[in-house]
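Shown here: the complex without one of its protein chains, the others still in place.
Presenting chain A:
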């Protein structure tokens, strides 16, 4: 019953998606529902056509049954992403994006692309942003040492992506340094 070996080294993208689905998002409901107490909190009432704020997983559930429209977050628009992309390519640092932008945008693009303006353009922009940021985080490898590496601005999915390699790299460097106060673990890992 212990955690399976495959899950012990890292978290999986579906798990990150599950976590991100707790984030609140605006919807325009097409059905009425009284205010309902859930474990995470109370949501509703839903009264079409008034906007309501619910967790993403409820929005997904309703959307799949064609019972609501999702109001995309402000940052999931061509205008905003275009601006981020130009910053991303002109500045050396990571530009500010919501911590779970990759998960949330994937969920919305997958199930509610008809609620977005120009979803294809948004997909392309997200991909370009992802690639620009990826090349920066790969450059980070050159600055890796046994002690600390600042990665502010990185988002949860990006961290998960670089995790195995960065951890392994830092581990090797730690072993090479051989801090006399903390003798390296002799068990072969």
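Simple rule for what comes next: a contact is a pair of C-beta atoms (placed from the backbone, for glycine too) under 8 Å apart; a residue touches a chain by one contact, two chains touch by 3 or more; residues count from 1.
The rule is simple: contacts and distances are computed from a predicted model.
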Q.
Not counting the visible chains, the remaining one has a UniProt entry; which protein name from "Mitochondrial distribution and morphology protein 35", "GINS complex, Sld5 component", "DNA-directed RNA polymerases I and III subunit RPAC1" or "Elongator complex protein 5" does it give?
A. "GINS complex, Sld5 component"
(Q) For the chain left out of this view, which of A:13, A:48 or A:98 touches it? (A) A:98
Q | Positions on chain A contacted by the hidden chain, ascending | A | 1-3, 7-8, 11, 15, 18-19, 21-23, 31-34, 36, 38-41, 57-58, 61, 67, 75, 79-80, 83, 96-99, 144-154, 156, 159, 163, 166-167, 170-171, 174, 177, 179, 182, 184-187, 189
